[in-house]
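Apart from one protein chain that is not included, each protein chain of the complex appears where it belongs.
== chain A ==
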Amino acid sequence: MALQFEVLARFNRARASRLTLPHSQCETPLFMPVGTQGTIKGLTSTQLEDIGCQIILGNTYHLALRPGADLIDELGGLHSFMNWPRSLLTDSGGFQMVSLLHLADITEEGVTFQSPVDGKPMLLTPEESIAIQNKIGADIIMALDDVVKTTTTGPRVEEAMHRTLRWIKRCINAHKRPTEQNLFGIVQGGLDPQLRDTCVKGMVALDLPGYAIGGLAGGEEKDSFWRVVAQCTAGLPEDKPRYVMGVGFPLDIVVCSALGADMYDCVYPTRTARFGTALVPEGVLKLKHASMAADFRPLDETCSCMVCKRYTRSYLHSLVTKEAMGSQLVSYHNVAYMMKLSRDLHHSILEGRFPEFVQGFLRKQFPQGDVPEWVCNAMEVAGIDISMCCAPLK
């Protein structure tokens, strides 16, 4: 194990913690921006440090293709290659393979697919995924899991869950650097509570440094989504970090944190920036909209990032989707927004004012009081009173 996780404060299920990794110390709940190919699109390492990022994701699949795991290893690991002094997390490569390659086939051995470079058949096994991740050298590495679409039903879901449990053991055996890299297991089981329960128990028995809740954020109903998160966080150990993969929207992060999750990743903030959408307390701002042309306010009046201190919605309106600078500036703000959200979550729990924070957050996002039912249900389980944010039923 190469991490320390200390819960500093709680509110019911929510926790504010300190996560110490080989390369940096982090405060959770926290959001991890995704730097797919060894860079967060358009932002420099220095900017990311300025914004307060602690952990960035790299995609094993993409990096193994270009520039290649051996090259990264030869050059001293991904930290050195991209000159990122803080922490890194790599995923297993499995998800990309299944979602990007229509000819991927999953067997007990591993994931067979056609190489996008030369069309040759290739096989990604748990052992190979870990070997690649050992070469890349991230602080946290992810087990290769058998991921199914959340909308899948039937025996495939159960098969995938059991295979995931068998594969995590192979991952553990293959892991050559347990004192430098933390291998997280991923809980699968679709939307089936029994399958999830079996998987949680199986993972916990292996005493891993941390656990991820996978197989979500894929188009399932929100009502199913939060219940799976709630069930898993209830079953996972208190003293280890819980990472909900692929989440996401600020609202989802607030709900999952209330339910006891600690870490999140998603391409959403950076991707949506490139399409001209800025994240703000009220929700989103579509900068391409004609009304933005004459709006001389900053993106977010409560934000102290470089972009909000300097530029107006009007100017950004003229830049987004047309100029590279537009993409850079909105990405910068969106990542800063997510880091501020992380800090707000951590500090509000730490300072005993988490319910007030959640209430304020929901009021901003739903000024008419139309808080979605799934959020109300989730908050009830989380033990947070949000009745004052919801409009009375007609």
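Definition applied: a residue touches a chain if its C-beta (ideal position, glycine included) is under 8 Å from a C-beta of that chain, and two chains touch if they have at least 3 such contacts; residues count from 1.
The definition used in the following text is that contacts and distances are computed from a predicted model.
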Given the choices "NUBP2 factor", "Dolichol-phosphate mannosyltransferase subunit 3", "Queuine tRNA-ribosyltransferase accessory subunit 2" or "Somatolactin alpha", state the protein name listed in UniProt for the chain not shown.
"Queuine tRNA-ribosyltransferase accessory subunit 2"
Have a look at A:Ile106, A:Leu191, A:Val228 or A:Leu329 and name the one touching the chain we're not showing.
A:Leu329
Touching the hidden chain in the complete assembly: which of A:Gln25, A:Thr153, A:Gln194 or A:Ser318 does that?
A:Ser318
Considering the complete complex, identify which of A:Glu74, A:Glu221 or A:Asp239 is in touch with the unshown chain.
A:Glu74
Give the residue, chosen from A:Ser24, A:Gln37 or A:Asn377, that touches the chain omitted from the document.
A:Gln37
Contact footprint on chain A, counting only the chain that is left out:
37-39, 41-47, 50, 62, 66-67, 71, 74-75, 81-83, 293-294, 296, 306, 309-312, 314-315, 317-319, 322-325, 327-329, 332
